[in-house]
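A single protein chain has been omitted; all remaining protein chains appear in their positions.
Per-chain residue numbering starts at 1, and chain names A, B and C are given in the order in which the chains are listed.
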Amino acid sequence: MRVKTKLPENGVETDLTTREGLLQQFKKVRAFTLELVEPLKTEDLVIQVTEHASPAKWHLAHTSWFFEAFFLEKALENYQTKHPQYSYLFNSYYLQTSEPHCRNKRGNLSRPTVDEVFQYRDYVNEHVELFIENSSEPDFEKWQPVLEIGLNHEQQHQELIITDLKYMFGQNPLHPVYLKTERPGTGQVPELTWSSFSEGVYETGHPGGSFGYDNEFPRHKNYIHDFKIANRLITNGEFIEFINDGGYDDPKYWLDEGYSHVVENGWRSPLYWKKTDDGWYHYTLNGMEKINPNEPVTHVSYFEADAYARRAGCRLPTEFEWELAAEELPLNGNFVDARHFHPTQISSDSDDRGLNQMFGEVWQWTQSAYAAYPGYETFPGALGEYNGKFMCNQYVLRGGSCATSRSHFRKTYRNFFHAKFRWQFTGIRLAK
Amino acid sequence: MRVKTKLPENGVETDLTTREGLLQQFKKVRAFTLELVEPLKTEDLVIQVTEHASPAKWHLAHTSWFFEAFFLEKALENYQTKHPQYSYLFNSYYLQTSEPHCRNKRGNLSRPTVDEVFQYRDYVNEHVELFIENSSEPDFEKWQPVLEIGLNHEQQHQELIITDLKYMFGQNPLHPVYLKTERPGTGQVPELTWSSFSEGVYETGHPGGSFGYDNEFPRHKNYIHDFKIANRLITNGEFIEFINDGGYDDPKYWLDEGYSHVVENGWRSPLYWKKTDDGWYHYTLNGMEKINPNEPVTHVSYFEADAYARRAGCRLPTEFEWELAAEELPLNGNFVDARHFHPTQISSDSDDRGLNQMFGEVWQWTQSAYAAYPGYETFPGALGEYNGKFMCNQYVLRGGSCATSRSHFRKTYRNFFHAKFRWQFTGIRLAK
Amino acid sequence: MRVKTKLPENGVETDLTTREGLLQQFKKVRAFTLELVEPLKTEDLVIQVTEHASPAKWHLAHTSWFFEAFFLEKALENYQTKHPQYSYLFNSYYLQTSEPHCRNKRGNLSRPTVDEVFQYRDYVNEHVELFIENSSEPDFEKWQPVLEIGLNHEQQHQELIITDLKYMFGQNPLHPVYLKTERPGTGQVPELTWSSFSEGVYETGHPGGSFGYDNEFPRHKNYIHDFKIANRLITNGEFIEFINDGGYDDPKYWLDEGYSHVVENGWRSPLYWKKTDDGWYHYTLNGMEKINPNEPVTHVSYFEADAYARRAGCRLPTEFEWELAAEELPLNGNFVDARHFHPTQISSDSDDRGLNQMFGEVWQWTQSAYAAYPGYETFPGALGEYNGKFMCNQYVLRGGSCATSRSHFRKTYRNFFHAKFRWQFTGIRLAK
Partner (left out) sequence: MRVKTKLPENGVETDLTTREGLLQQFKKVRAFTLELVEPLKTEDLVIQVTEHASPAKWHLAHTSWFFEAFFLEKALENYQTKHPQYSYLFNSYYLQTSEPHCRNKRGNLSRPTVDEVFQYRDYVNEHVELFIENSSEPDFEKWQPVLEIGLNHEQQHQELIITDLKYMFGQNPLHPVYLKTERPGTGQVPELTWSSFSEGVYETGHPGGSFGYDNEFPRHKNYIHDFKIANRLITNGEFIEFINDGGYDDPKYWLDEGYSHVVENGWRSPLYWKKTDDGWYHYTLNGMEKINPNEPVTHVSYFEADAYARRAGCRLPTEFEWELAAEELPLNGNFVDARHFHPTQISSDSDDRGLNQMFGEVWQWTQSAYAAYPGYETFPGALGEYNGKFMCNQYVLRGGSCATSRSHFRKTYRNFFHAKFRWQFTGIRLAK
């Protein structure tokens, strides 16, 4: 799990095993968090509108607490925490650490203020940077992996900052603009075609030798049957056809739980969509926009992705199929580094008859329930709680999104959410 | 309902029927709202932690919207509203005006910002003040009562700003201090004694000739039986005895709904109380404080007040008894004008063997269900929705509190809340 | 509280202070309970479809348990209870007796069987009857009042058996018939006219000298203002006009809580009503029937009664007004003794220009919150829990209904329910 080699493929330009490399990445990642909240007003940072979307202020503090709880308090003698109750307030679900403040009450705290949280970040940065520069060699060796996990952890929360802000703004009748940006994309979308793969025993999972989460290990064999996978993501235009064709009214293609959820919540379209006399609009971080039929559909639940696929006579890929299909592709895509904050279309010009839009853009729902790989072992200690505990009633998503950092992503990366959730940038790729 | 005479008794030093008087009071009331939020950080103004306690930002905007919706838009030709959606966002329950934004979502709005809301207030102030100074005499005559209602409405919300802030801060494990103040009070509390009143037909309600809410009218006759009323409020010390004596565990003295509520919510003390090894503490706007046994108990529900009274072999007074007892007393007390933000004790020195603590301090629960007086009529128009709609399942409280403006209060004033609520400054006076 | 005199007015033909009288009434009341369940199948006796409507089997057992717990176990030496757990299973809310089985789980018990419950009734009857016949004079004197309460208690549950069965059958898509009966009523309903009463001090409440519940005492003085009360109940036809006229869509005339309740529950008509192409039908204990516009409207909540009244420019009477208006009238009406199980119309022929339909037919909602009369005292002991605990958030109904026993009713009788409930035979009489 240690990054032993420079790994250009996963987008990290620097060698995190060196002090210089780690310090540079630490500063870059911590600074990007600040860049993300830079366009905001103080008021935007404190509000929580639903249990699953936390205030940006909480993310800012929690990512600092992580360095404090798992590194500074253990690695530094005589380390003084910034505030004795921050551990309680900004813990998440790490039960072995201390009793966490309720997840749905993160928006109940006006104090500490945003400024105090910024001071907390500075305080943590200072101590971490001093350690990276001045620690003994054995200490650096020992704690480097924890710092690398801390940076990956912060990158995950950067994605959540974006999606949680979108959710908060999306509920506001004033439809605030987060940041005005221009998205590329012209011409027609290429036709939906299929890439075929032959059955056999294949290896899935992280090969080791660089950073990965526990849930990507161990690399193991799978028997994969013949399958075909679509050359691109499903577009808004295709999903509008599904709506117009009565897709939400026809229980035949829906999972039983999915259809109940649709009826109880009155779902008639993806999240953020609004039908007007002038057609479909949706809220984006650019404000309200007329929907571009050529862009990938996003903010759909597993239920909707699955129903769309069944109605089309197809299915969603398994995560094993997806990883096999991705294996040989260059790792390019519309990641958050491009600062579009929204998926973008491909034009038929750029279509190379191969697989497009596999990385970045939107997380692609797979039909695979989130489960341990054969031989899976949780890492020891409190960080080990991380992934094993959530292997229940969730579905794996692959590919990263327009809110994911390029340097955080790997082809073996397994994201996971409950089937009902839509506030992430989630989309649909078909298989059969 | 028009203020026709200077009414020193209800604390208004100025004649609101004159332009000068109204302008002075308008500036004073509007300024006091700002004074109340002055000690706060931006973060403190936006959060809503429960449906019944709104963010201070919402109160700031709503009290301005009130002037806009019921006065400026109707009285001024060509009035341009500050923002077309503020009416939707800052309306409360005035159904005849427009569909209001959900009460429990007032804390979901990071925008407009606090600064924008201050600008909204300034904009409204400017237009109202211009009208008071420059309107024609018939226009002034016509709209003066609406402006007076608007000021009283704002004073009600000032009280809510205080109690809602307290509720938000009280939930925060950091126990933020709103404002450090010193409360008077030394010596012993006088013994509990009784004042007797003889049965007969008495008049209750507002006599007219000055401002009052619709629910105080008309003055009407009541047959009141012999009763006695206590000389002072129940103290923290007395309530601690109730607790120690098993008061919360003994269903015999509780209303059926009250005891169910106690069990379901795990109530073991008034709101904000916390037992420590060092005895009882409570959260106040001064921060956490050791409880002073001589101060009046507050933040108790009707259920607790009623159970306390029954267990003491007494009962709560009716609102008619209370008003009769209050009739001859000078209207003095610990109102918000004293800026204690908490009830204060009386010492036996100041006891004149009469009734003490009848005004200010804490709202006193009566056993009277909130209902229309015989001959009650709602005022015409949207403002008329105000009181009649709430005459169901609520109980009347009398006397004002340490968060009530002296100039807002009258002896005929009827406050009302559901039996379960505790976040107001509510307390107990016994009768028998 | 002792019945000291024969009281033909309240319908009891027999003197309950004598052994013969009490025995006769005991047998009559206990037999009428059996008559009520005689048309049922075993299956109909065990089901509970909502918390507030208990299975008939529970009523059968609970009314026997009442005699056991409050009389047999205390009055008879060496009394052996029929089954040691019946006290737990068939207790209701008498907290001083033992921990009761949850109210909403009364329908979870298939055992004891209906036959076992009938045996339980026989067992209790036998012991009670032996006591009435053979007890010593002082014992008879001592326990006669408790037996009289037991009989009144059983009569209350007879009314609930009827309304709870109706609720259960009304939910069944097969619309089972309880009993086919013919209801009288022809011709036109008399016009709505008003009887006037002059203001003054009047006495309200039970004068003593015969049986009454604690909540009817003490008789006390009220100041009643001038009022008028309608000559008859509101009819189905009039209520249909309210519906057609948009009554359910217009928040202006509704209590705030009432309108929320209407919206949340999708109420568009009284309970049991169903609109068809052939007009309005409703479920009755006769099965589904086309609604007779001349019959009194029933199964309306306080919210609907209040909204109807306000929209008509009137209001509901207070319970004090109602009792004053009823005072001089002969106590006749459509009680359960007539076995119609539904309110009936009056025809203009029978109209004597006075007050009609004051007794029997439907319980008439008053605007009076259920509260203690001045000087009210709960009776000592466990039976004393009975009424005082419920004096919160309920409204008083007067007049009895088509499901009330004539011998159970008095003009001072105070029934009470929460504002939202509709499964009792409740209706509307206007005042102004």
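Simple rule for what comes next: a contact is a pair of C-beta atoms (placed from the backbone, for glycine too) under 8 Å apart; a residue touches a chain by one contact, two chains touch by 3 or more.
Here the structure is a predicted model, which means the values were calculated and not measured.
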Can you work out which residue in A:Gln144, A:Asn231, A:Gln367 or A:Ser401 touches the chain that's missing from view?
A:Gln367
Which residue among A:Leu255, A:Met288 or A:Ala338 touches the omitted chain?
A:Leu255
From the listed residues C:Leu16, C:Val29 or C:Met168, report the one that touches the chain absent from this view.
C:Met168
Touch list for chain C against the chain that is not drawn
41-47, 49, 57, 85, 88-89, 101, 105, 107-114, 168-169, 171-174, 176
Could you please point out the chain A residues that touch the chain left off the display?
93, 95-96, 199, 201, 220-223, 225, 251-252, 254-259, 315, 367-369, 371-372, 374-375, 385, 389-393, 419
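Going forward, only the chains that are shown with their structure count from here on.
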Counting only Cα atoms for the centres, state how far chain A is from chain C in Å.
61
